[in-house]
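Every protein chain of the complex appears in place save one, which is left out.
On to chain A.
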Amino acid sequence: MTRQCGSESIENMAAHRCSSSAALVVLCYISFSVFIVANSQETKPTVENHATVVEDTQTDTETAEKSTEQPAVSVREWEATETEEETPDSSAPETGVSSSGPHPKDDFQEELVIRPLHSGDIYASFQFRTLWETDFLSGNKVSHYRLFPKSLGQVISKFSVRELHISFTQGYWRTMQWGQPFLPSPPGAELWVWFQDSVTDVDGTWKELTNVLSGIFCASLNFIDSTNTVQPSASFKPLGIGNVTDHRFLRYATLPREIVCTENLTPWKKLLPCGSKAGLAVLLKSEKLFHSSFHSQAVHIRPVCQDLQCKTTSWELRQTLNVVFDLHTSGQGKREWSLFKMFSRTLTEACPLASSSKIYIDITDNPEGEQFEVTPATPLLSQAVVLGDRRTFSVYDLTQQITFGTVRSLNLLIRWKSSEGDMLRPLLHAERYVAGYGLQTGEIHTLMYNNHPYRSFPVLLLESVPWYLRLYIHTLTVTSKGKDNKPSYIHYQPSKDRERPHLLEMLVQLPPNSATEVTVQFERALLKWTEYTPDPNHGFYVGSSVISSLVPSIVAMDTNSSQDRPLFSSFFPCKEESSYFMRVYTEPLLVNLPTPDFSMPYNVICLTCTVVAVGYGSLYNLLTRSFQIEEPSPGLAKRIANIIRKLRGVPPL
């Protein structure tokens, strides 16, 4: 379960491993051409672009000797290209300084939110958003990229993806200690994709897509197949524009076992226009990021409206990275935080390509500065409604030179003064566990808590259970406050062995201030011996349940989506003022399956063969031996009598 993680060299290795074998080949080529480059030649211009080759025979003979051993090796040589310039068209734009460049059709924003948590931990949430005013949907081939990463753009246009959400998470978000995250994600990897309705073979496309994404993000997404893919009917609605709700075009899969490490972070950083060279992304050093209690990185692609009327659409790529730093492991007893302590870097500039680059610090619980102190202080304050709560933030605008002060570097420092104060209990949270004993049956318990004092609200619960836990759906019970709570909507798709998992979705009304328990019994299946994982005694993971809900909000939500809001508060679209959308993931389950002794097949073969051989041997003997009646040998008394008779000289009996 644990993995060595966090050293720079590993990151480099990971980067090498990822950037396809081509890079390796290049490495070989280049090391080879270091001495072969003497053979380089030059192309000379002729009348019309046709170049002749002038051989450098003097050096050639020498290197030809060297390469006789391996004539098959293709030598990469560098040649100067010399060409006659084509006469430029009169319409061709002249190079030069243009006073006003054309309006860029794409836009990049970056943002970091830091929220001191009540437990003393600190929550840092990065968001990078690239907006691109282009049309993937209409079938035009889009092939010229500026800020949008080319690899993802190609994936979207090749596989006709409407929306793509992928997250990699290490660790479990502790809702009761930390409150709600800005963007929830389950432990492991999660991928859900809405395809366009022009896709005919959704399953085939999904399979190909997971393989390609697996290559892009260096993750085991290629293990997503039909046995862990479901099509939720209600839980995952498109987050962008477009009202396609036919869930035939939706695929959802989780890999709860996926371990997230530097090799996933490196390709993720590569998608940013500034890489990790400038802007907020310089803080993303893997040795610090993975030395944390919780790490989650995600990529969300969706089409969004450009303006209020929604006349033009654009593509939005959001890259988010959430991390919770633990006070106790690295704080050395002092409750004091700084950018340098957290990330071992300070900020010196914004990404020059970003139209906005801001750091927000949540100071809602600290209006008078009695809880903690932030230095340097900023006069900029901002209020945002996020997750049903009005929060106040100190804002540091990195595009302003004044933010960096005289030392030209920004190192935010948070020093706690007291550890008092209590957190608002989150209105909705959930947990899950497996009950039962033995290796035959068990019971999954899912507990959902509504902590609202007087409002009840409905939640959508989604459970996707692998086929090897055979759910007894007739044992499904939903109880709240000791009473049976009948779900108003149940969508159940039974599993097929080795083909598809169970999918259970239901709409449950949670009474105010209550805990609702959903239980279902299951039987553990016996797997075929090749289906076991390499460490079967570790157990088998069952992905998190997903609880999606519109939670009643304390303050009026901001429904105007086009307004310039901070990125962290504008991800889930908000339709009503009185409630906000929230998604909660439970813990993944670890279930033991009956595990055989793996030398068993050979033992069985030997045993069966022996039994067959013994049975066959006796039968063979019976059939082939001839049996004769033998004279019974005289008894002991008779023999003794005969000996005595012999001694006496009397003839024997």
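Going forward, a contact is a pair of C-beta atoms (placed from the backbone, for glycine too) under 8 Å apart; a residue touches a chain by one contact, two chains touch by 3 or more; residues count from 1.
Note that contacts and distances are computed from a predicted model.
The listed options are "Vacuolar-sorting protein SNF8", "Glycosyltransferase family 34 protein", "Signal peptidase complex subunit 3" or "GPI transamidase component PIG-S", and the UniProt record of the chain not shown names that protein "GPI transamidase component PIG-S".
In the complete assembly, the contact with the undisplayed chain comes from A:624, out of A:200, A:418 or A:624.
Among the residues A:380, A:609 or A:640, only A:609 touches the chain that is left out of the figure.
Annotation: of A:145, A:340, A:532 or A:572, A:145 touches the absent chain (contact as defined above). Touching the omitted chain from chain A are residues 15, 19-20, 22-23, 26-27, 30, 33-34, 37, 39-43, 46-53, 55-57, 60, 64, 68, 71, 74-86, 88-89, 92-102, 141, 143-147, 149-151, 154-155, 157-159, 212, 215-216, 270, 273-275, 277-278, 352-353, 602, 605-606, 609-610, 612-614, 616-617, 620-621, 623-628.
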